[in-house]
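A single protein chain has been omitted from the complex, and every remaining protein chain is retained in its original position.
For clarity, chains are labelled A, B and C in written order, and residue numbers in each chain start from 1.
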């Protein structure tokens, strides 16, 4: 029987296997060990780095709450021979160190005419649903995708999380590795041996000839649920998980849309200048003739994420909204 | 004869008139006076704030290089009764204070259930062409447009700059006021009396029934140049300047596309998750049947901005590229 | 240990207020702790128990019109600034009628009518805001003072250092209160501050700074009075560093506290309880009676019971609230 792991443990396994394979891989962030400077026990990290310091003494560091300094340090370390994997905790905190991401990590190689590279991975938790309020529930990968020089990865399954993290660590460019906080404890079959899933290659979660659904992160699971509901009515949807948002695998989406003629893009972050809008625009511009109806975006509202569970649950798209969007687009007859 | 002003002086006049009108308006930033703590003369500011401190002693402040603190201070001051107009200099520096924009200014009102407002204006220089290199030439308004809670304004003319700045200052929400650095010395007729141009209302720079061109900032002028070239061949383009990017005046664009059936969107920033892509997606999703051909985005490349003038001049779109895009879209026959 | 004169000169009413404030915070936090365990309270809750004397002492030096900006561990500051306990509880439960309509939660409790500019989910998030509130007071010509609370860990944030500098350069009427509770999550100050005081940083930026016993209401109040009065009179900013450890984990639900010495919390509760210290001092000075204290304990318990009852019974916010308050107009 296949071995299953949680999304969180799959990331942890990727970190451990790459640290074992490559001595230049180091890990740091706030409480990545947990317990430094305390009278009690070490090892109070709760995320994928838990226990890693025991396997790799000296190669896992705790940082003070100095994101600008330690994210910048990741850039400096990467440009001088290491492969740091840095933990930002909530992606929302990129606010306090955005210069390091936007102006240093992303641009260093270009500014020096290719005479340096920045093989750093910045891990960050994203997404709604954890009842953390507006400053702990954003997605923000759309901001990163807009910035040349960054790669952006957002796995939706444990298996992808491991394979993409291994690729991200081996990659020679700065990678924003987006971990959906509500997927941490979702389990799936994960091969034990190290394996690399190439960046920039989408995964077709489900085939279907009637409508193409592109969904990101946790929304992939809502899209599959929607597809199953629609299948009962004989509407077969392809569900595509881009997995990497930058570079974006447009070809896989194009091929599917050429078959289906219908596109629904699902993302829990706000639509304006977001990934859903961008994917819709790509298809509209490059496969216009293939579309039988307008592309449809199903996204979170143009609002911060509220705290109250009732309100927060109404924020992200869900299977019902996706079903409705698919029904309405496929209902349209061929263009007149 | 109409009075003309430079874009820079038009902004200065808006600041002066609003400070005169409303004592709660204050201005600060690095060298907004210029000369504090020096043996020589005060008044070394070079931008729109030059000389303002003499007209409004005590209401213009110089700040140390502490963007996080003073942009955050603008939020705190705005939430407690003032209307600060803060100078970020180059928009690229939003990197060092992004938390204040993303997590504080944009979200405060929502997080406290509407019990506060943040009437602050953040002025920033954007755009390519000044030979400043990758860290001083970005646009970044697409990032701001993605963030709920922010308003984003980007005037392309002196008259708009004055009227929009007056509205931005009077507005009760945080406004990112984007000043294109290459337009500072462009002149235009500017009425002397104060006037407010409503946020969220586009301006149709030029009418035309064959193709709709939506352009942002300096690109508006390239679009007009393109339209004039095309007019010689009998191709009449409507040129629309959104002026405000968030909220975005989609209706004006829709109405034009319903007449023309063709859309070209021009923005010098990178396409991915950018405004051009977003506008193309809006039209594709909401006016699909009106489009006779795919929407076309004409943007800067997915690359940082290079220093070398030769390279930098090749970065932003220009009239020729816009002409080519329009020709190719209008060439397409009605959809079959 | 406060002297009898220090105690008595404060006067009965203010002593009663001070005790009521600290007891209310303690009761509120102990109760949120037990209610959280039932699973009914959503989200991230950071309890203030143990540090009550800091919030109470600092806010006792403030007027209602003064401002404070808080941290993620904000219940104590909110209560000390006078926020309605039931409205706070409603907010923590994410219910309609909460101080922020249920949209903020524990990490964003605010009441602008009382000058409580909000808890903050970003470490040191309150410091720049307080510079702005202080600038506003200065520009508007009021004598308001603004106080920023920050933790020992948050004090390492660049935004905090910049705020010290800006406040000093602009000579703002504000006070920075560092609450050194020994930990930033599971990282100790002997590591992340190298065992040093934040106070010396503030002095390096050009403002006076004092380190006080955060378990002693009177010590905190004295330092706060000095700093607040100076700020109010145009003397510029100051920093107060208060040492007081938290009784609970970093965050409800997910902190086993293995990083703490086994008996640490027991020792704190036994020997470093600011409420015990206060009672000892006021009773010793004969300033208050045991009955008066017992009466407050009882009424506070009833108040918090009622708050929880109301919060549990209250409806969720209307779904339409999802899209309101994003802008004043859009």
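In the analysis below, contacts are C-beta pairs under 8 Å (C-beta built on N, C-alpha and C of every residue); 3 or more make two chains touch, one makes a residue touch a chain.
None of these values were measured; they are calculated from a predicted model.
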item	value
Omitted-chain contact residue, chosen from A:42, A:61, A:182 or A:196	A:61
Contact partner of the left-out chain, one of B:7, B:110, B:248 or B:315	B:315
Full-complex contact with the absent chain, from A:12, A:26, A:154 or A:215	A:26
Sole residue of C:51, C:157 or C:257 that reaches the chain not shown, by the stated touch rule	C:157
Residues from chain A at the interface with the omitted partner, ascending	24, 26, 58-59, 61, 63-64, 66-82, 84, 99-100, 103-104, 108-117, 148-149, 151, 171-173, 200, 247
Chain not shown, touching residues in chain C	156-162, 165, 168-169, 191-192, 194, 196, 200-201, 203-206
In chain B, positions touching the absent partner	30-31, 34-46, 62, 64-66, 68-69, 92-93, 95-96, 130-136, 301-304, 306-311, 314-315
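Criterion: only the chains that are shown with their structure count from here on.
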item	value
Maximum centroid distance from chain C, chain identifier (CA atoms)	B
Chain A and chain C: spacing of chain centres that average the CA atoms, whole Å	36
Separation of chain B from chain C, taking each centre as the mean of its C-alpha atoms, in whole Å	41
Residues of chain A engaged with two or more neighbouring chains	68, 92-93, 95-96, 133-135, 301-304, 306
Residue list for chain C, restricted to those that touch at least two other chains	98, 100, 102-104, 108, 120-122, 158-159, 321, 326
